[in-house]
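Sharing a structure with you now.
The complex appears here without one of its protein chains, the remainder shown in place.
Chain naming follows the written order as A and B, and within any one chain the residues start at number 1.
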Amino acid sequence: MNLTPLWLALLPETSLVVAAAVSAIVSLALPQLRPGIHRWIACLGLVISLAACGLVLLSLRHVLSGVAITVSNGGFVVDSFALFIAILACVTALVTCLISDTAVRRIPSRMSAFYALVLVATAAAEAIAAQRDMVTFFIALTLLLVSLVALGALVKTDPRGGVSSFEHLVEGIVGTAAALYGLVLLYGVTGSTDLAAVARAAGAAPGAVALGVGLLLLGLCATLGIFPLRQWVGRVASSVPAGAAGFILAMSLIGGGAALARVTVSGFGPGVGIWRWLVPIIAAVALAHASLNALRETTISRLLAQLVSAQAAMLLLGLIAFTTGSRALPAYGMTAFLAALGVTAIATVAAFGVLAMLQVAGIGDAIGDLRGLAHRSAPAALMLTIAIATLAGVPPLAGFLSRVLLIASATDTHYGWLAIVAIASTLLTIIAAIRCVGLFYAEAGSEAPFTLGATPVISRVVAGAACLAGVVLVVLIQPLLAVATAGAGPLR
Amino acid sequence: MSVILSAIVWTPTLFAVIALFLPERDEEERGRVRTIAVVGAGISFLVTTLFAVLGQIVLAAGGGLAGAYQENHAWFWNFLFRAYYDLTADGMTLPLLVVTTTVFGCAIFHSWKIHERVRLYVILVLLLETAVNGVLCSADFVLFAVFWGLLLVPMYLLIRVWGGPGARRASAWFAGFHTLSFVMIVATVAIIIVAAGNSSSAMTADLKTFSVAAETAGFWLSFAAFGIAMAIFPLHTWMVEAQSKASPGVAAILSGTMLMLGAYGMMRISLVVFPSAAHYYSFAITGLAVVGAFWGSIGAVRQDELRRFIAYMNVAQMSMVLLAIGAQTSVALVGAILLLAAHGFASAMLTLVSGAVEERTRTTSIRAMGGLVAQAPRLAGFWLVAAFSVIGFPALAGFTADFMVFAGSFPAHRIATVLVMASVIITTGGLLWVANRVFFGPPRDQFVRVPDVSFLDLTVLIPLVGAVLLFGIRAGAIVPVISNGVLEITTRIASG
Partner (left out) sequence: MAIYNAAWAIPLLPLLGALLSFGVESQRRAAQMCVVFSGLSFMVAAILLAVRATHASAGPFVSLVTFFSMLPPEGTIFTSQFQAQVGIQVDALSASFAAAIAFATLLVQAYALTAMRGEAGFRRFFWASSLLAVGTIGFVLSPNLFDSLIMWMGATAGLYLLVSLGWQRSDNALRAMRVMVVLTAGDIALTLGVLFSWIKFGAFSSLLAAPVGQTIADPFSFNVISQAVVSTTHGSVAGAGPRALAVMGIVFVVAALVRSAQFPFHLWLSDAAGAAIPVLALAAATVAPLGLFLLARVYPVLAHAPRVLPVLALVGAVSAVLTAAVGVTHRNVRSIAVCAVVSELGLGLAALGMGGYSPGLFIAFTSVLMSTLLILVIGNLIRVYRTDDIFEMGGAWPKVRATSTALGAWALLACGLGLSSYFALSAAFSGADPAGGRFSAPERGAVTVALVIAATLGALLAGRLLLTIAGGAVVRRRGFQHDRVADPEPGLRRPVWLALVAAVVAVVIGVPGLQFVFYGNRHQVIGFSVVAALVALLTLACGVGVAVLLYAPARRATARPWMAPWALRALEEGLYVEWVTQSAMQPLLVVASRVSSFDDQVTASLAASVGESADLAAGRVATLEKTRSARYLAGGLIVIAVLTLLSVLAATGHLWVHVA
């Protein structure tokens, strides 16, 4: 039974697509309009989408199952998980739209396309979260990839941007191909495109199922941006203008996380054992790889990328802790997963927003160029410090707290060794972050002071607010956890 | 629900935020920034002392744990465990709070000697004060870890930015060791929460007895973590580096409060949560204490830098605290808390005095100094007072502390106690030898123009002397308070 009318359930995605179409039409029909209009169109679409999500949630408040509507016999589900992801994606996109004009200022002609792509990517991420059918799931995944790659290629101002987008495309395609093959195998075994059906047929052909699951995970690693398919993260971060790069990373993180959660937890579930020892291994390797990389990065953007990747790998700890815990109580892994996902997405956008300001102010990308930042522009140093610290899990900020939640839930479900790996990698990331931050406050040397005046006020305010979220979410972690628990409900 | 503890903890942060928006273009504006900082630290200090006095009255009346001084709000609960914003100040915490607020006040007064990046300095110091007071007050494991983590970055920056030559390396040492200890604390907290299995991270919740594996692992993890923080024997190198390279005010904070925090955490967590393991391994702990006592006191003798010498003295003092922790008798633990307070004051004094000496003689080498009494007799007096307190002379804070530590440890570990007492002789020799080489001896003509203590030095040092005398003479007033707080530990050990 469907408590929610179909139009309302589909409104979040449709509003975004419509807004994208509108801004495209506007740019074609009335080219003389000032390009800034497109930003506001996009924001409008996002707000509408947010409002729609809110309305659905409102109708959901009495539903225990958390499922609002199920379309095409379970292929497309709008439940509280999907809504959580949708809200998160919309907020991320909104923040991006508000701070990204430095990235698009140099390409006024392509501004409408930029915002259209942002909207489409957001819609794709929302759709991924709502999929339980292999085909549409795969389509949404590809759509996300393509739109993000196009986004990266669109805002390129120098050849490097194109190259990096190409690499992103290549890696993404490898991943997508792997995922496709995995899905094909699973379909071949189960004969159904319903992800949930895999669990039922796990016993039939364990070899094939194992292979399929492995391939699927490999593919999703590419989307999530963790080892082994994570070259593109660093490249995109370093060569795409930061305003867009942040969005690409964050949205890809959200989409990949949603996909993983849908596929593994609510799809395979405990029935398919293979992924529950495959994921921890991936997590351990990815954590070690990312955090070791973070230690030796020399450019701030790549450092941020490594930190994001490490945090993404950290998310897997929550993913595997979805059954009952050590004391036969339900484990809160998914809650931690979603909460950490939210924190990470916001922190990513915030960090790259600050980075964008620095780029506009003409500060070089090398960490050495940031020496003495505190004395050249105190606010920039403050914001960047908070953002990096949040990403790296430096206490007492929200990133650290989310890691504590993840590690505790992993320990609770007998993944102690993984917890140890996670703690060790946290040590590395913290050291990397502290080293970088220490440089900000060292002697300024010969570098001249500068201001962030080149960035519009609204962008500064929004970016600062996003950074501040890293602090505020420590105190107000409970609301986030409550929402995350609700979002994790349908998955358990 | 009183907000008095929150006031103590968060007032410095509040004033740090205020200072954040003040300009510091010329000396007048810098003075304004410093004044704001002093007000913040001062409020925290006043609240603490008043509150400590009140709490002392309440506790001495036999109230047990100070229920009146708890603040307990649920922090988050939609999770595996419930976490609380739970601040508690019992008899163990109160004297240490007095110490920390005093030392931080002195450190901020000391900021008048700093002329570049004053705003950043005071902001970091105030944040650090929040972190330290928060660690002392927090009665929730997650909150404890969060506050502990808040120490890292400010202290790192304070050492690195205002330190002398070689401060980069020292700060790197600090960051490395303390991040390590911090993640070990996080691991301990995870073990406690999961293994204790009452889905709550409150320290007051009665913890189930752990499995032997969990108990041992947790104990050694926490012991190593806090051992790093209190710079006991094998893990003291970072402290020597930091103490000798940081600026005097920062070094005073370091040796006055940081080491204390380590010892405090060891009592609060290693002893309270893992009593049976602590009891089982008490022999190893006392062994470490003996080695550390001799290591510190002997190693100090040959140092040529004034503050490296003080660092080794800290090692020796902390080994005495460790002896009490190994003995785990109530008298010894009360003595340990007193000793932490005494050491906080005394070592802060030694550090600030040596900073003043270095600033006057423009050298850190003891060899290059000498005969300073002629020009700076008061300075020498302060040094002697602090040294006598460290040696443990009556009417100074050190005496009661040492006596109770020894009295409490003697029944438990006789040989170890006697050995540690013997090491006091070497400590005495070291302190006086340094006094000889720095202050006594023939006056040198290159120091003829050296001034005696300035008004600023007095504002920094007089409160410390007062505190040392107060804790030494009126120890009787504070001991019942502390013993009320220590009661919890000893009962746990007795039951565990």
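Heads up, the rule we're going with is that contacts are C-beta pairs under 8 Å (C-beta built on N, C-alpha and C of every residue); 3 or more make two chains touch, one makes a residue touch a chain.
Note that the structure is predicted; figures quoted are calculated from it, not measured.
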| item | value |
| --- | --- |
| Among B:Val38, B:Ala131 or B:Val334, the residue in touch with the chain that has been omitted | B:Val334 |
| Option touching the unshown chain, where A:Ala21, A:Ile107, A:Ala208 or A:Ile274 are the choices | A:Ala208 |
| Touch criterion as defined above, residue of A:Ala177, A:Ala201, A:Ala465 or A:Ala482 at the omitted chain | A:Ala177 |
| Residue numbers in subunit B that touch the chain omitted from display | 169, 173, 176, 236-237, 240-241, 295, 298-303, 308, 312, 329-331, 334, 371, 373-374, 388, 391-395, 399-400, 403-404, 406-407, 410-412, 418, 421-422, 424-426, 428-429, 432-433, 435-436, 439-443, 475-476, 479-480, 483, 487, 490-491, 494 |
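Just so it is clear, only the chains that are shown with their structure count from here on.
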| item | value |
| --- | --- |
| Chain centre separation in whole Å, for subunit B relative to subunit A (CA means) | 42 |
| Residues of subunit B that touch subunit A when the two form their complex | 20, 74-81, 117, 120, 142, 145-150, 152-153, 156-157, 160-161, 171-172, 175-176, 179-180, 182-183, 186-187, 189-191, 193-194, 197, 199 |
| Subunit B-facing residues of subunit A, complex | 325-327, 329, 331-332, 335-336, 374-375, 382, 385, 389, 394-396, 400-401, 404-405, 407-409, 411-412, 419-420, 423-424, 426-427, 430-431, 434-435, 437-438, 441-442, 474, 477-478, 481-482, 484-485 |
